[in-house]
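Of the protein chains in this complex, all but one are displayed in their positions.
Right, chain A next:
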Amino acid sequence: MPPTENVRSLVEQNIKDNPVMVFSKTTCGFCSKVKSLFDELKVTYKALEINQLENSAEVQSVLLEVSGQQTVPNVYIKGRHLGGCDATFKAHSEGLLLKMIEAPSSTHEYEYDLIVIGGGSGGLAASKRASELGKKVAVCDFVQPTPKGVSWGLGGTCVNVGCIPKKLMHQASMLGKSIEDAKSFGWQLTSEPVKNKWEGMVEAVQNYIGSLNWGYRVQLREKKVNYVNAYAKFEDQHTITTVNRRGKETKMTADKFIVAVGERPRYPDIPGAKEHCITSDDLFSLPYCPGKTLVIGASYVALECAGFLKGIGLDVTVMVRSIFLRGFDQQMADKAAGYMEKEGVQFLRRCVPVKIEQVEAGEPGLLRVTGKMTENGEEVTGDYNTVILAIGRDSVTKTIGLDKINVQVSKNGKVPVNDYDQTNVENIFCIGDNGEGKPELTPVAIHAGRLLSERLYGGSTLKCDYEGVPTTVFTPLEYSCCGLSEEAAIAKYGEDNLEVYHTNVWPLEWSVPGHDNNTCYVKAITNKLDSERVIGLHYLGPNAGEVMQGFAAAMKCGITKAQLDQTIGIHPTTAELFTTLNVTKRSGAAIDQSGC
């Protein structure tokens, strides 16, 4: 028998009228647990003991309809379904339960409390957290196809065309190296050369990305965030227009907005760039092997792509205008690039592209690249199957109507924000790659997004600390660092006030295959004015990211050189060298390794 309207309105009225509502049975142990928890927390709640009602079965079937949950206890907070006993205790253990109950109710008349523009690392983190804290949230995410027509699913740059595919392809290339090394360790490989099949690698990587896209969509549903797959633009301070794939326009309103639209690759203004070249946005899903490749640029994206393409067996050249890895420690940058050169990546230095022409169409086709040497203006040409542009990325903030609502945007597209990630317009916030002067990294965007929502809706005052963020460049020889580069440290404290300790490193796993013993290198920069506190740590060697993460925590705690020295190493590792650094750069003493 279908439930009567009376029963339905009984359930709905109870949910509406009681900020904390528990549908319960007097006979149920889990119900008692939940009620005791609320008693303990001194929270006023209403419990409807449905086993004492005549029509308890009907009530339960209405509950299934409205909440998707038939069992008791069935808990609602401020009209939103929380779940049963487990969900209630989970929310409590995460410190969310009281926040949800105590958060002030909305006083505005907009459709949403919060709309997040951009469903990438930062936007997803912020929207999920805000919804967990009881707010009504929507996130708009839309990918503009590349000039080659490539687009992708939910999750932003990192998941689709950034960290994830690039690290997996880096891993593919490192495995090639391991296969080579394996022979020195007694592995007998069949005689034919071992080769990587591009299509196989791309399919595996894209499959994994597909499952991540799906995972994000499911999470948004679970957390009751409304996912709108459409391009958003501001109309006024509380209104956006969204345009979906089919061109359908919808207006949406909210009390507050977070801008997290990320960046896209920059194209140089030269003939043939957009027509013939690809970028990292196309590379990771390229349906055919790129073949002989020219990478233009010396950013970490350029060097990483060049590195893994070389590692899987392609002929790779990098065209570099001036320095490698701008903003990074230049000694380390030169060493990372130097290793690539030793491994067979060709560098065309002090050269800029002038034009790109198609010689032959095809997949891949053949392109003729004309470059100009910056020193003498001499022209150089070369033929490549694929040209990858990696000269930088620009924030895509200029086409979303920020000017209409007077949000200040810098020339380069970055948005100035205060310590609370707030723009000059009080209800508009900005996180992730768009924030001016912020490290452009996924964990930074996620951390900032979570903390922002907790400040907005969870009564928190904690600001995101953008200092001391560790990072890794996944070049063939990985480079990781935390804190200041040597250049930045000198500029900040003066050379005389620093002590720089360093050494070459010969990883044990390099010894048997006979790799060079003076290629890997570590360096610690300390501030003599402040108990030799470690202000910059640099590591060039295998597993760099895994090594640096723990040291980054130590640096957050303010580790000094003396404390580093008192730390006992793990043997045999390369990271242990950080605990025994005793040669200063100033001394000029030898740091060569010859094995022990």
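Convention: contacts are C-beta pairs under 8 Å (C-beta built on N, C-alpha and C of every residue); 3 or more make two chains touch, one makes a residue touch a chain; residues count from 1.
In this text, contacts and distances are computed from a predicted model.
Visitor: Choose one: "RING-type domain-containing protein", "Thioredoxin domain-containing protein 17", "Beta-Casp domain-containing protein" or "Multifunctional methyltransferase subunit TRM112-like protein". The correct choice is the protein name in UniProt for the chain not shown.
Guide: For the chain missing from the view, the UniProt record says "Thioredoxin domain-containing protein 17".
Visitor: Just one of A:207, A:376 or A:461 touches the chain that is missing; which is it?
Guide: For the chain that is not drawn, the touching residue is A:207.
Visitor: Which of these touches the unseen chain: A:33, A:221 or A:326?
Guide: Only one of A:33, A:221 or A:326 touches the chain omitted from view, namely A:221.
Visitor: For the chain that's not shown, point to the residue among A:27, A:52 or A:70 touching it.
Guide: Only one of A:27, A:52 or A:70 touches the chain omitted from view, namely A:70.
Visitor: Name every residue on chain A in touch with the hidden partner chain.
Guide: Per the touch rule, chain A residues meeting the hidden chain are 64-65, 67-71, 207, 210-211, 214, 217-218, 221-222, 224.
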